[in-house]
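Left out: one protein chain. Kept in place: all the others.
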Amino acid sequence: MFDIVGFIISLVSSLGIYIILTLSLNLEYGYGGQPNFGQALFYGMGAFVTAILTSNLLFLFAHQPLANICTITSLVQRESIATSNPAATLLAWAISGLASVLVGALIGFAASYPALRVKEEWYLAMVLLVAAQIFTIIFSYDTSLGCGFDGIAGISNPFAWLTSTSIPVLNSSYAFPAIYAGVIALFAYLCYTLTERLTNSPFGRQLKAIRDDWLAASTLGKNVNAIRAQVMVIGSAMAGLAGWLYVYYIGVANTADYTSTFTFSIWVMMILGGFANNRGALTGALVLTLINELTLVGSTLVQTYIPGFNPNIVNYSKYLLESLLLLILLIYRPKGLLKESRIKTPAYTLFKEGEKSGE
Amino acid sequence: MLSWLPGSILRSVFESGIFLMISIGLTLTLSVVKLPNFAHAEFLTIGAYTSLVLSQVVPNNIPIILLASFLTAAILALAVHNAVFKPLIARKSSAYILVLASFAAAQFIRYTVFIAGSLGGVLSAHPLIAVTPVVYIAGQALTNVYLTTLIVAIASTILLSLFFRYTLIGKCMRAVSSNTVLAQLSGIRIEYIVSVMWIIAGGLGGVGGALLSPYVTVTPALGFNLLLEIFAVVIFGGLTSFVGTIIGSLIMGFSENTLMDFLNIYFGVPYTYTQLIPFSLIIIVLLVKPTGFGVSYSANRALRRLIGVRTR
Partner (left out) sequence: MSEWILETQSVSKSYGGVRAVDQVTLRVKRGSVTALIGPNGSGKSTLFNIISGVDKPDSGKVFVSNNDVTGYPPHKLFQMGVYRTFQNPRLFFGMSVLENTLLTVKSPGDNPLRALLPSEWVNHELNIAEQAKEILELFRLSEVYKNSASEISGGQIKLLQLAMALMANPELVLLDEPIAGVSPHLVPTIFDALLRIREQGKTLFIIEHRLHELFEVADWVYVMGRGRLIASGPPSEIVRNERVREEYLGSSIV
C-alpha cells in the first residue's frame, strides 16, 4: 500500500535541494557572518527565471510559435514536447540552469550593497525580507511575469521523454523521477565538494576572519567589502541553482513555495547541524527533510485512516515542531549539533609530521 | 470629481489609528530592550482571537472585549519574554539571533493558534461585533468601531506621553532605554521595568487586534500578514521615537489608502500592489535615511524652545 519507491525518490530529491540551500546559507552566515534572511528571494528568482525561460525555450527549440505560457493549451503543448523531444527538453533545461545561476549571482551581488550601507546589524535582514516579499507580490499578481496566483505550471521533468522510448525499465513511470533524483543528488554532491574546497582554503580563512572581527581582518589586508560581495554572489548562485532544480522536480513555479517561513526552515537546518561545518549542514538538512517527508506521509495516513480529523493539523504540527526546535537550540545549544570545523589546509600536515617525529 | 476623497481619507485615518495602537508596542520594545521583535504581530492575532472568542459570549460588548484582549496579549508578551528573550539577552546574543528567536517564537505561537483554531472550529471566523454607523460626515458613515478606535488611539497616545513624562515608572523606562547600564547603576530594577514594558507593548498590540477584528475575518495568520507593515511604521518613525511612530502610522495609513486610491483611479494601478508602497519605502529609508522621519531629540527641543515651552 505504501509507495516506498515514491517516498525514497521524494526524499532524495528534497534532501538534495535542501542540502544545497543549507550549504549556501552556511557559507554566507556560518563562515562569512552575513545573515541572509532573503534566501527565498534568490531561490524563488532561480525558480521563476527557469520557469519562464524554459517554457519559452521549449517552443523555440521545437520550432513551434511562442505563445502565452499561462494557458492550458500551452501547458498541454509543453508537456507533449517534454515527453517526445529529448533534445529540446534537455537543451532548455541546461540553458535555464545556467540562467538561474547567473541571475542568482547577479541579485546576490546587488544584495551585497545594502550590506555595506545599513547602519544597524539587523537592517540587512529587514531589507532582504522586504525584498523577498516584494518579489512575491510582483510575481503573484503581474500576469506578464508570472501566471498569477496559480503560478507557472507545466515544467515537466527533463527526463520525461524516456517514457516514450522503447527502452525497458527506463520507460517506466518510476524511472525518470528516479533518474532526476539522482541528478539532484549529483548537484548536491558537487555543491558539497565546492563548499568544502572553498572553506578549507585561504579564502575560507579570510571568511572566518571577517566573520570574527572584520575590522581586525581589514587591518590585515583583507578587503572586507569585496569578500562579502564574493560570498553573497556564490551563496545566491547556489540558491538560484537550487531553485532551478526544484522547479523541474515539482513542475510548477508558485510564489507560495518561496516564503519567509521557508527561509526560516533553512535557518533551522543550518543551526541544527552546527554552523561553519559543512557536514553539519548535511546533518541539519537531513533531519528536517525527514521531518518534512514524514509529515507528508503522516498527513496522507491521517486522511486515509482518521477521517474527520483535519489532516492540516499534521502540517501545522510540523511548523510548530520546527520553531520549537530552533528555540530550544538557540537557548540551550546555539552552536548546533556538530562543532565548528577547522580550516583544514595542507599547512596542518606540516605540523602533524613534526608531531609524529616527536620534535 | 473628488467624490472618492472623503471616504478615502476616513479610511486612511482609521488605518493610521489601528497601526498606531499596534506599532507603539514595537517601538517600545526596540527602545527599551533593543529587540526587533518579529513576534510582535502575534499579539495582534491573540487580541483578535480573544475578541472572536469572547464575542461569542458577550457580543457587542466592546469595552469588555478590549480589556480582555489587552490582558491576554499582555500575558502572552510576558510569557515570551521570560521563556525566550530573557535568557538570550542575558547571554548577550547578537541582533541576528534575537531576530531569529523572535521569528521562531512567532511561528510557534501562530501554529499553536492554527492547531487550536482547527480543533476548536474557529479557524477563520468573524467576531460577533456589530459595526453600526453612529454619525455621518461628508456623506460617509462613521461607525461605532471607527469612533472607538480613534478615541482609544488618541487616549492611549495621551496617556502614554503622560506616563513617560510624569510617572516614576515612565521616567525609569526612559532612563533604561537611553542607557541601560547607567540606569541599573542608579538602582533602577531593570527586570521590573522591562516586564512593565512588555505588558504595555503586548497589551496595546492586543487591543489593536481587537479593534481590527470586526472588519476582518480573523485567521491565525492575521498578524503575520501585517508584520512587515508594522515594521514599516516603526522604521518610518525612526525606530525608537514615540512621535515617530505617530508619523509612521499616518504615513502608512495614508499611503495604503488615499495614495493607493489616487494611483488606482488616475493611473489604473491595481489594488493588489498596495503593499509595494510601504515595502519600497522601507528599503529606501533603511538605505538612505535610517533615522527615519521621526523627530529627533534635538529638533524636538528646538521646536519646544520656539513655542516658548520651558525645556529642561
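Labels A and B are assigned to the chains in the order they are written; within every chain, residues are numbered from 1.
We adopt the following convention: contacts are C-beta pairs under 8 Å (C-beta built on N, C-alpha and C of every residue); 3 or more make two chains touch, one makes a residue touch a chain.
Computed from a predicted model, the values in this text were never measured in an experiment.
*Asks:* Shown chains touched by the missing chain?
*Replies:* Counting the whole assembly, the omitted chain is in touch with A.
*Asks:* For the chain not shown, which residue from A:N68, A:T165 or A:N223 touches it across the whole complex?
*Replies:* Considering the complete complex, A:N223 is the one touching the chain left out.
*Asks:* Would you indicate which residue among A:F7, A:F109 or A:F203 is in contact with the undisplayed chain?
*Replies:* A:F203
*Asks:* Going by the touch rule given at the top, which residues of chain A touch the chain that is not shown?
*Replies:* Missing-chain contacts on chain A: residues 194, 197-198, 201-206, 208-209, 211-213, 215-224, 230, 234, 276, 340, 342-343, 345-348, 350-351, 354.
Criterion: only the chains that are shown with their structure count from here on.
*Asks:* With chain centres defined as C-alpha means, what is the inter-centre distance between chain A and chain B in Å?
*Replies:* So the centroids are 34 Å from each other.
*Asks:* Spell out the residues on chain A that touch chain B in their complex, using ranges where they run on.
*Replies:* 29, 35, 37, 114, 117-123, 125-127, 129-131, 133-134, 137-138, 140-141, 260-261, 264, 267-268, 271, 310, 312-313, 316-317, 319-320, 322-324, 326-327, 330-331, 334
*Asks:* Show which residues of chain B lie in contact with chain A when the two form their complex.
*Replies:* 36, 84, 87-88, 93-101, 103-108, 110-112, 114-115, 118-119, 228, 231, 235, 270, 272-273, 275-276, 279-280, 282-283, 286-287, 290
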